[in-house]
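The full complex has more chains than appear here; those shown keep their coordinates.
Order as written gives the chain letters A and B; numbering starts at 1 within each chain.
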Amino acid sequence: MPVTQRQIEEWLREDLGHHDVTNEVPGETTGRLVAKENGVVAGLDAASAVFEYLGVDVETTVSDGDRIEAGEAVLTVVGPTKDVLRAERVAVNIAGHASGITTRTREAVDAARTVSDSVEIAGTRKTTPGLRGVEKRAVVAGGGDSHRLDLSHMVMVKDNHVAEMGLENAVEHFRERVSFATKVEVEVEEAEDGKRAAGAGADIVLFDNLPPSDVQQGVELLPDGTLAEASGGITLEDVPDYAATGVDIISMGSLTHSAPSLDFSFRTG
Amino acid sequence: MPVTQRQIEEWLREDLGHHDVTNEVPGETTGRLVAKENGVVAGLDAASAVFEYLGVDVETTVSDGDRIEAGEAVLTVVGPTKDVLRAERVAVNIAGHASGITTRTREAVDAARTVSDSVEIAGTRKTTPGLRGVEKRAVVAGGGDSHRLDLSHMVMVKDNHVAEMGLENAVEHFRERVSFATKVEVEVEEAEDGKRAAGAGADIVLFDNLPPSDVQQGVELLPDGTLAEASGGITLEDVPDYAATGVDIISMGSLTHSAPSLDFSFRTG
């Protein structure tokens, strides 16, 4: 779902406070959200919604996922000066945050493409509290895969489940309890366990915290039709090595929890 | 204000979805939030509140602002396994996010201290939408200065105000309109304008986007009692140079918008 009115109200409220004097400016103005560095843009719907909440008209000149260059305007607004100024900081913050994620994702995808035409770069559930939807869509805008959106989207059989029930039993346990609409992924920490998980019915096997060589070995043991994912502290530099293992998906928490913001400025008049 | 029940409810809700099966585990468990790298911790009140919302008991073993080492537990919980597991991801995400900001702030403060005993490292309004309070308190936990908390906290006379009214008139204009409880800061882009701003009654002068040499010149022209701030794309590497200029405050948007998350894991049983 797009950002809600309630979210925007919270965002504006925490920035404006009870009595803001500096924005009490009469008249109308135009404004442009301008990139200060090269990157890939996202969060335009959220940034637009902030202005629109205050009755300011918005026109976007690029789309989420477009590469932009320093100096390029991504959004133009027209409205009462006081409302343009009130929305400015929040709009810049959300666009910068989302575009930072998208830019970082794009870099990871590009790094993967040097080695593999098909491997997916995916996000994780390591998102900033309150911004799950914005950040997942930013990953997708960068050419990435959203991965599971929330705990109800896909079952992940974790090491503690396996420790308690055994791998095969754990897979069966969850298969029986989830909808046919839900995929089941199994997290393993040894290459051979991937094969067992696939045999037990896993749709996807996650090789967690393994070096590329072990991942490759695990992938080779998997039957056709079972997807393989690598995860665990993988950095931008590691991407080609993991991409070369034959995995289908490389997931990286850093896409959402550690991407630096993309720098934008807002220029009025 | 500490994080609200409403915020926690939103954070949990966006992560759990409508029907999460993997956490339906009977019994009780203990769990520990453990650092995976060295850093400075923050966000413990928010992380604790997430567990407590679900009826899980929490004990913290360190305080916001404490330096922690890889392997160190910062939080211990006891409660129904299903509720511990439900809270886990959100708690890790918020603690990692806040601690990342605190760690980055601490680094900047330490860098400044190599040159100056007193210069403050301050945050900005470039925070992640929805997390203003959490992030401002994380900056403070790292030895930083919160800077203005929202638009109503302090007046910032900006270049567009100066362009429209002239520097002296703009300062006077806002002085008349804000409370005696509110300070007035003036943003200038030339060293000599700082003196004019101080003369017009500015409590603080912000030298924006100026090289250290110009900032130093500006600072020297200021009368006693007027504070000087430097800002504008200042990186960790730049901090000592700006600290050496004699400014009172160095503010850095990157503390909140671009600090990588601090890595934590959550271990049950």
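Some observations on this one:
Here is the rule we use: a residue touches a chain if its C-beta (ideal position, glycine included) is under 8 Å from a C-beta of that chain, and two chains touch if they have at least 3 such contacts.
Keep in mind the model is a prediction, meaning the values are calculated, not measured.
Of the identical chains making up the complex, 2 are displayed, while the complete assembly in this file numbers 6 copies.
We take it that only the chains that are shown with their structure count from here on.
The touching residues of chain B, when paired with chain A in their complex, are 7, 10-11, 14-25, 89-90, 92-94, 96-97, 100, 125-133, 149-153, 155-158, 160-161, 164, 174, 177-178, 233, 253-254, 257-258, 260-261, 263, 268-269.
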